[in-house]
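Missing here: one protein chain of the complex. Every other protein chain is in place.
Read from first to last, the chains carry the letters A and B; within each, the first residue is number 1.
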Amino acid sequence: MTHAIAETILSAHLRLRAISTHAFALLLAALLLLSVSTPTHADALDEAFVKLYADNFQQTEQAVAGIAASGAPHAAETLDALRDGRLFANADAKRILYKTTAGDAFDAMTGGKVDNLDGFKKVRINNGVRRALDAAMGALGVGAADPQRRIHAAHELFNNPNPTTLPIIDAQLAKEANADAKSALEEARAAIVAATPGAGNADALRAIEALAARGDKAAQNHIATLAAKRDDPAIRTAADAAIARIDRSLFLWGLAQNGWYGLSTASVLLLAAIGLAITFGVMGVINMAHGEMVMLGAYSTYAMQMLLPASMTNWSVPLALPLAFVVSAIAGVVIERFVVRYLYTRPLDTLLATWGVSLILQQAVRTLFGASNRQVYSPPFLSGAYHWGGLEITNNRLWIILLSGAVFAALLFVLHATSFGLQMRAVTQNRRMASAMGISTARVDMMAFALGSGVAGIAGVALSQIDNVSPNLGQGYIVDSFMVVVFGGVGNLWGAALGAVTLGLANKILEPLIGAVQGQIALLVFIILFIQKRPRGLFAQKGRAVES
Amino acid sequence: MNNALDRAGWIFVAIMALAAVLVPVAALGTPEGALVHMPSYLVQLLGKYLCYAILAIALDLVWGYCGILSLGHGAFFALGGYAMGMYLMRQIGARGVYANPLLPDFMVFLNWKALPIAWWGFNSFAYAMLMVVLVPGLLALGFGWFAFRSRVTGVYLSIITQAMTFALFKEFFRNDFGFGGNNGLTDFKDILGFPLQSDAVKAGLFCVTALFVNLSYLVSRAIVRSKYGKALIATRDAESRMRFLGYRVENIKLFAFVVSAVMAGVGGALYVPQVGIINPSEFAPGNSIEAAIWVAVGGRGTLVGAAIGAIAVNFGKTYFTGALPEYWLFALGALFVGVTLFFPAGLMGALSWRWKQRAPKETGT
Partner (left out) sequence: MSEENARLTSSLLYLDDVQVTFDGYRALRGLSLVLAPGEMRAIIGPNGAGKTTMMDVITGKTRPDVGEVYFEGRHDLTQLDEAEIATLGVGRKFQKPTVFENHTVHDNILLAAKAPRSVRATLRARPTPESGRAIERILERIRLTNVRDWRAGALSHGQKQWLEIGMLLAQDPKLLLVDEPVAGMTDSETAETAAMLKEIAREHSVVVVEHDMAFVRELDVKVTVLHEGAVLAEGSLDQVSADERVVEVYLGR
């Protein structure tokens, strides 16, 4: 977390530096135009420079603000140089010069080239000065030509409000045309006002309004800071109302975020459970090794990553999808052909036998790949996140949702638009009748097992991106998958989907209320009770064939 | 129950009775190093097997005779174990690391000030033994009442029993739940004032366990040979037919389920002082399924087979995990597959006509 923040700050800083010289020339031109409130650049700059000669951190800090506010032509270069230790002062000659990164020296006041560096001493900085520099350079960015830069600068200021930058913001606000930049500036201004105990009531109310409109936790903190230092009842009520409003909106965003998490959990559950729904539906037996089919899929991803040349690493996950499907499907066929087929009139024995298979598969993978977690690479398109309002949408979760949607659609197609699907549904509804009609139930069983297991393999690829790839991977999902199938009803894809979404959402809704573990337990208890009311799930199959 | 099987049962009872006497003699009455001397670790190990045998008999009563494949019997076993563990925990008294006379160490560690209500009374052995019976029994009563009334059967029932133990598994892991969290209960000192570490107490516990194995077997035998037992089997084979005869099958199942849960709880209570620890992993779904394979190996619906299966499989487990740890899961997995596919009658099943003439179809699920 802190690492991530540090990284953003660092990258912002690097960008500032990269843009430095010629971009700043443009921005300085802009600053020149807006410098209405300051007397002349030279006076203001003089005043600021005087403070630099003292070589005292506190004075330097004030100088920084002065330089930024002066609107002087070389302010940006000067500050940039100060930050990098390329600023030099000569207290006797009352002159300041900055060096470019190339090493040439220029007079900070006039911009003229300087050759004689005698008597110049480097201006030292500490963290306080650095902070002031960041704020000042941010303020300078506020006047940038590119609206994106302006917005960025305003955001920086919002996070590190510095009262000295207020005039710059006001000047830019007066002529800002870009709506986004305008609201960003207004927010930055509000943050600064909040941090300035002396700011007037009108300013304070305006700030509260702007912060309330922004509506996030940071804005709420600024409002709290603002209200804490003031007694005026009008401000207090406005602040309280704004805080309450933000609380509400944060709550709603939180709900949306939890909804997203729920959807994401649901998609994982659906991927893991839907294959089980197929095999359970068609054969009426539970494959306890289904979780291991998922696990094999995850290891297929790992194997694909190992097999591919380094140049194709980014393709390992997409390419693992077919591999995982085939590996797990083959495993499924083997289980069906050599175990389940002989037990299908004894569903309880099937349960035990397939449990045995799951133990063997786990140990086999442990022997082959080792007991520890395997590191599966995430290609760039599967990392990172989008932000939208208060919502954070991680790419890997997004792709898993899309994948599970695609798998679901594909299965719907297979079941409802192919002759194999028709046969499968027939066997699901009434095995004896289907067999009497000439459907080879043995073949349908085998294909159904291959399909269900293959889909589990695909689930494994998805899980390799969000969970530890270890021999126990499947065990973590098996009970939840059962719950989905039992809840949704057997042999019905829509039931499985509804089950997954319901349980996924319920899980994430309960989590903040009673905690993750308690939430899961509550759901288990709920399903145990639910199955009493609807012993065959939400989408129960009806008819005599089922009852007997 | 045919004669051959019943004879095997009596032989088993006799062996258990003999072991209850001879094992303590071999452990205590013989000099160390003597051929017949039994080291205390072996006594403990055998005692553990016998606890599993009680669990297996309990499971066979519901699975073998009523067709209810409970994948949650480990939970009843563990609850009985926890009840015993709580008694042993409170017996530690001020001898714990933190020397708190009332609170067990883990509570002091968690900075708790008062003893939770659930722990009240566990300083009394009688109360603890009541809980050993009551807690698993009431859970089974509540769970079974719901499940059987709404006619949840077959794999569905198995799955929700698994969900039950899974939920408890997660719950007991939580420190806040108040039963030692992840670490469970351990570091016991003595039982009824006798030190658990002493060889005599270990031998005594073995003796008691062997007697309880016999008690479990004899109670179960009496149940399945009664008219109720016939009704139980009939319910397993043709539940709806029983309804049309006027039997309340939910009550029939419930009785067997509760008796079985209590029996499992007693097994767990005997297990804890012998292994010296009880923790949430006892609730792990895998444990309950493993118990099912003991029963299958010995022969479901034979009672004595279940007990023998438990002892045999666990002996194998001890051997494998010592000699070839890599292969134990392969062996166990193969056992699951092999027994169900090729040997569904199990070791004792061969003695029972039930399997010889039975149609290959499993009814009543």
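A few notes on this one:
The rule is short, and it goes like this: a contact is a pair of C-beta atoms (placed from the backbone, for glycine too) under 8 Å apart; a residue touches a chain by one contact, two chains touch by 3 or more.
If you're wondering where the values come from, they're calculated on a predicted model, not measured in any experiment.
Remark: the omitted chain is touched by one listed residue; of B:Phe109, B:Tyr228 or B:Phe343 this is B:Tyr228.
Of the listed residues B:Thr30, B:Asn182, B:Ser198 or B:Ser240, the one in contact with the hidden chain in the full complex is B:Ser240. Residue B:Asn251 is the one among B:Ser40, B:Asn183 or B:Asn251 that touches the chain not shown.
In the full complex, chain B touches the hidden chain at residues 223, 226-228, 230-231, 233-234, 237-238, 240-249, 251-252, 255, 353-354, 357-359, 363.
Please note the rule applied: only the chains that are shown with their structure count from here on.
Centres computed as Cα averages put chain A at a distance of 47 Å from chain B.
Taken in their complex, chain B has these residues touching chain A: 63, 67, 69, 71, 143, 146-147, 149-152, 154-156, 158-160, 162-164, 166-167, 170-171, 173-174, 285, 289, 292-293, 296, 326-327, 329-330, 332-341, 344, 360-362, 365. Touching chain B in their complex are the following residues of chain A: 284-286, 288, 339, 342-343, 345-353, 355-364, 367, 479, 482-483, 486, 517-518, 520-521, 524-525, 527-529, 531-533, 535-536.
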